[in-house]
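A protein chain is absent from this complex, but the other protein chains hold their places.
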Amino acid sequence: MSDINRRDFLKFVGAGGVGAGAGFYLADASKKTVEYLIPQVVPPEDYVPGVASWYNTVCTQCDAACGISVRTKEGRAKKIEGNANHPVNQGGLCARGQAGLNALYNPDRVRTPLLLEGGRYREISWDRALTELGRRISSLRIQNQIDKVSVLSNTQSGHIGELLDRFIQLLGTDHYAQYSVTAPHAIQEANRISFGEPTLPYYDIANADVVVSFGADYLGTWLSPVHYSKAYGKLRQGRDHRGTTVQFESRMSLTGANADEWHAPNPGSEGLLAMAMANVVSRSSAVADAGAWSQSLSAYAPSRVAEQIGIDADKIEAVANAFASGNGLALAGGSALAGTNGVAVQVAVNVLNYLGGAIGREGGVIFNSDGPASKAASFAQLTEFAQQLGDRGTEVLMLLDANPVYDLPQSAGFSAAIENVPFVVSVNSFLDESSAMADLVLPLDTYLEAWSDASPNPGVGFSVSSIAQPVVQRVFDTKSLGDIVLGLSAQIGSELPIELPWTSAEEYLRGVWLDNYLAAEPGGNEKSFETFWRSVLSAGVVGQRPASVGGANVSLNSSATSGMDFGVGDFSGSESERPFVFQPYESVMMGVGRTANSPWLQETPDPLTSIVYGSWVELNPATAKELGIREGDLLEVASDSGTLTAPAFLYPGIRPDVIAMPMGQGHTEYGRYAKDRGVSPTRILSDLTDSRTGALATAATRVSISKTGERHGLIKNDGITRTLGRQILGPHSGGH
Amino acid sequence: MSEATYQEPRWDEVNRDVLATMLNTGPRYWWLLGISITVALVCFFGPWAYQLYVGVGAAGMNRSAVWGTYLSNFIFWIGLSHSGTLLSAVLHITQSDWRKAIYRSAEAMTLFSLMTAAFFVMVHVGRVWFVHWSAPIPNEMDLWPNFRSPLMFDVMAITTYLTASSIFIYMGSVPDFAAVRDASTGMRRRLYTIFSFGWRGTAKEWHTLGWAYTFFAVFVIPLAVSVHSIVSWDFAMSIVPGLHHTIFAPYFVCGAIYSGTAGIVTVMFIIRKYLNFERYIREIHLDNLGKLLVVLSLIWTYINIMEVFTTWYGGSSFEMEALKWRLTGFYAPLYWEMILFCAAVPLLMLSKKIRCNWKYMLIISILINIGMLTERFIIVATSLPRKFLPDSYGFYFPSGVEISITIGSFAIFTTLFLIFVKWVPSVSIYEVKETLKPLKRGSVEARS
Amino acid sequence: MSIVEKYKKYRKAGYFDKFDYHWGMTIDLDRCTGCEACVVACTAENNLPIVGEENYRLKREIKWLRIERYWDGDYPDAKLNFIPILCQQCDQAPCETPCPVGATYHNQDGLNTQIYNRCIGTRTCAVYCPYEVRYFNWFTYKWDAPLEQQLNPDVSVREKGVMEKCTFCIQRIRDAKDTAKDEDRRRVRDGEVKPACVQSCATEALVFGDLNDPDAKVSKLYKDKRGYKVLEELNTAPSVVYLKKVKAHV
Partner (left out) sequence: MSISVLDALQPFKKAVFIGLFGLFGLVVGVWANTTYFSDKAPVQPINFSHQIHAGENEIPCMYCHAHAATSTSAGVPSVEKCMGCHKAIATDRPEIQKLTNYWNNREPIPWIKVHDVPDFVYFPHKRHIQAGLECQQCHGDVQNMAVVTRVSDLKMPFCVDCHTEREVEHGRDCWTCHK
């Protein structure tokens, strides 16, 4: 290279420089980003990084109160599993229970108290919020206008519920109601009539031979599904002989899909059906007064009522005989009890159980000695409550974890009533439809952050109770209901703080448990209580399983059926212009809507249709063919009290004259995962109620359907739901 | 011009005509090049960049149909690549002289369609930034590719084929590079001096080139066959109904040669028309290729019938279902379109009139390749969504990104080809000369 | 060990019989009610992404365990059957051979494993799998804060372009083995490991355990006369045995 001149040299140097720069940059870019190692300031005693610790508490995703163990790591909840020691769920847990973490870590939780100022919510401190509220209430109290304070609460069980009752009582207002959409009014009322026990009994499915269910979806949503599922597993393969199950319902529920036999009686005729079976059973019944019964039931001979029921008489005979011969157990729920004749149906079922000798028998109906009577207000009472809001000129309305605007049909008139209340307070974890109308929103703990306790209802045949403890630090600036009540009473002042002296829900809870403990254990003292308390916390449950599960012995009142009309219930709307009976049902994933804000549940296929995200209208393929409806066609469902549109789904397991729809979707608020997704069937329900309990008769509305012409592709998992003759379900099974 | 008035070119004319295509470039060329580059950028690399950013979800694939147009296009392009080898190698060995005017462009097609295919592999995989893991690079972690995988065979086969055919085409063009060198000056001359490895045209060099060329011709043929057999195994080695056929290897090879030959006809038409090779590329080529196409289409049809027959005869529920859906399902129109274009239309070429008509042949050849493109698509799109569990049946439809990338791939091919015609004599100068009558006296000065 | 020996050893189906464990599962279709609790349990345990409405519409959901529905007959005799489908952990897995980078392989516990960070996303395994239990990450999915606080630290979060599938909750197996080692036990006790789905199942339809242990509950059920394997005719030798539903009438 003799001919290198200056410019070449510069070129070389430049190239070298550029190369070096590039190299340096490359090396820099390839470095790891800085990770930090943050120590605890003061470590909690049982804390080991990288080792999971489990906390037992109680699930409140539905009313069954299963025991759960929550796996936490580095102070964060990672997984919810069933508590194996808990007699209700015995280690199992349903989809909704698993998804509790979505409630805890939901991005749409209310993070601080919110005060409505100039049409917008402003974040305020707890002190300010409680003072504000306390001031208003106490001023009303001083002016003796405390009845202008109204309180509507979700049903609060356990001692926190008692604390609330006590608080209201001290407050002095008489305008106070608790409600739960799924409250089993009919069962309790019917049991009062038949047995003088207004409670939920324990249904011993595990040991029954023939389980006949009238619309009760005990594997999906009815009362305590996980417990019954455990029992079902035992009934099927967990014992020497396999029990059989029969399901009578107009629309095949999860339980119906798993039943050995599924029959669809005419909507509302379940009472007749039960009586017809009772008639057959009474012939061979072993109970003392069987003779008398067969006399009074003679009018219900299957041959005579089969026409009204819509099921062949000999089929009824067959099922009834099987019921009588083996350990029969009859249940009622769902649409069967959601007619205007719900109580009658349950009474009929009670009669059937009685004649079948199922009462108080293992594998039958066992009444819990300590089943609490329901505090839940009926639909009629709630309508009255809403009415009162205006009539008594309520100044302050407190909604405690309650969402009446969404839960109840428009006919209840809540949204209008709430509009007119000057100051609405909503205590809730989420900004749901009702909270969105509130002037003050107080963020509530989720059940994984709060102290409370619960006794399962229905019980498990013996007395059980468990403590719900916080499993993680509060994610946001929230308080538990107990703490809010106590904090508020402190603000309101006068005698309340003296009557409710506790500083926190935990302290209150410990106090109550201590008293009970000392009452129960004569030799007990503070010290021994401490160990007891810790043992209960670690076990998650306390209670003694007796040698034999025998309930309070109850007998059927002979007058139980007197003045009862077991005929087909009433429906709103004329059969001619509204040809279909509309049956909304509790969704396995969404329940009645409280879990609709869980992304996991939104993405988990509905067990029976595999549909996710949104609602649908189920109708029989034959009906659809007749009306030229294909899956995904947008239908307009019209009742006398309103219309809604939702896509059609052709469902082979439903009567041709019935239209079914899942509840739980169709929120207009309630966070990104639930908002504006699907429609809520409750919107178009008529205000017909059960003639005896005043509970809303959700299955008593007639509707007509028509195509809107639009299509709305359903989002679902299933491709083709036929085996095409392939041996997928086992050798030589599954037809075309 | 008709055969009657045909005037065979003199040697100097050969040089002149061929080199002309490289040395003087009109605006039309630049326009074409510009357009195809832009299309390639906009339709292929743009969407691909987007897909790299968000993930393969940009394409329309889903759970049961995890393969889509990317893979079917990959096969299509591999298929297109078989033409070159067939024409140059096979015909070289069988010493059919008519090949000589067209084999260069054919080989170029091979090369470039292979490259385009390689692009589709990159587009297809989920994490292309780790694609080097599929190469057997020794490492201290003792991690190796899985040599049992048909995809691994693919990587091997394709790289081998790519290497071999690029050497093949290069070697064949060395004397022509020399010719370019001699005809040019300055930088270009320098370049071609290097390209031509200082070719002098001595007897020894000619002899060496001769046997080396023949050797490669023989060497490349089995490669060509193996490549597409192996590509077919990607499918056939699965147990997916509609893909799990022993006949797939011959099916793919035949289909590949078929579409490749059709491709050549198309390319031939274009270079003949736009590079003024009327005197070199002539009816005889059309005629022969036409016959070849007819034969191939018959074989192809036969195999298709066999596929249906064996499925029916086997009678397995899964296979029958897959077949039923292919013949009558959503994509049935595509299937029958394929039958029409690849089995019915080619029969027209039985008539010499059509066979020797450039326009007709252009149309037919394009139709055939459309048919073959859909064939590959159907294989993927109708088999994967419907496998064994009916409840998991799905459906696949390509997304905008996929379609655009498919279009873009043709632009890439065109771009490469356009560049090629300016760098390499697209008709073999020296071999064409071989076919010409020996020189007459008196025209010595005409020799250059 | 020479390559030939290795090859021979690893090509023999069930070669892991001589190892400590051969994990297997039985699913009793007569107990299973199709309630989907297992599906959510799996989602929670294995950091399965929330793909969102649009991706779900395109059938891009990621559910390592899904429940398939098959109807028999029509109204009024319609019957609905449920069958949970998860990775069958085949002993002769069709998905293992075609992976060019060997990201999926058979490990010594008879598990058909997937190494996320080795996967380059050719998706061939998913094509070859007859059970369609392999799920692809079409995008890098996000969790809206603070949902990400729930993510299980024992399971890595997969990025775009990676295939994933049921692992029989291998992280739980690993923990159990750890505990066994800490307690100087050679083997994990029967019932000590429960994948999330098995743990959550309320009807106890799912049973998991070590098939090499003749006394394990799963080994006994494996021999049940109702037992069968899905798509057995494909000779994939699955490790999951289904117990056929009993058809009965009153």
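For clarity, chains are labelled A, B and C in written order, and residue numbers in each chain start from 1.
Simple rule for what comes next: contacts are C-beta pairs under 8 Å (C-beta built on N, C-alpha and C of every residue); 3 or more make two chains touch, one makes a residue touch a chain.
Just so we're clear, the structure is a prediction, and the values are computed from it rather than from any experiment.
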Item to check | Which residue of B:82, B:181 or B:355 touches the chain not shown here | outcome: B:181
Checklist outcome for this item: Per the whole complex, from B:198, B:222, B:314 or B:400 the residue touching the absent chain is B:198
Checklist outcome for this item: The listed residue (C:170, C:205 or C:231) that touches the chain absent from the view is C:170
Checklist outcome for this item: Contacts from chain C to the absent chain lie at residues 105, 107-108, 111, 113, 115-118, 154-157, 170-171, 174, 178, 181-182
Next on the checklist: Residue by residue, what part of chain B touches the chain that was omitted?
Outcome noted: 139-142, 178, 181, 189-191, 193-194, 196-200
Checklist entry - Taking the full complex into account, what residues of chain A touch the chain not shown? => result 1, 8, 11-13, 15-28, 31-32, 34-43, 48-51
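Convention: only the chains that are shown with their structure count from here on.
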Next on the checklist: When I count C-beta pairs in contact, which pair ends up with more: A-B or B-C?
Outcome noted: B-C
Checklist entry - Just how far, in Å, is the C-alpha centre of chain C from the one of chain A? => result 31
Checklist outcome for this item: Expressed in whole Å, how far the mean CA point of chain A lies from that of chain B is 64
Checklist entry - In whole angstrom, how far does the Cα centroid of chain B sit from the Cα centroid of chain C? => result 43
Checklist entry - Residues of chain C that touch two or more other chains: which are they? => result 61, 68-70, 231
Checklist entry - Out of chain A, which residues touch more than one other chain, so two or more? => result 717-718, 721-723, 728
Checklist outcome for this item: Per the touch rule above, chain C residues touching chain B in the complex are 55, 58-61, 68-70, 85, 94, 97-102, 118-124, 126-128, 130-132, 135-140, 160-163, 231, 234
Checklist outcome for this item: Per the touch rule, the chain A residues reaching chain B in their complex are 717-726, 728
Next on the checklist: Quick check on the complex: what are the chain C residues that touch chain A?
Outcome noted: 28-31, 33-37, 39-41, 43-45, 50-51, 53, 56-57, 61, 63, 66-76, 78-83, 144-147, 149-153, 196, 199-205, 226, 228, 230-233, 242-250
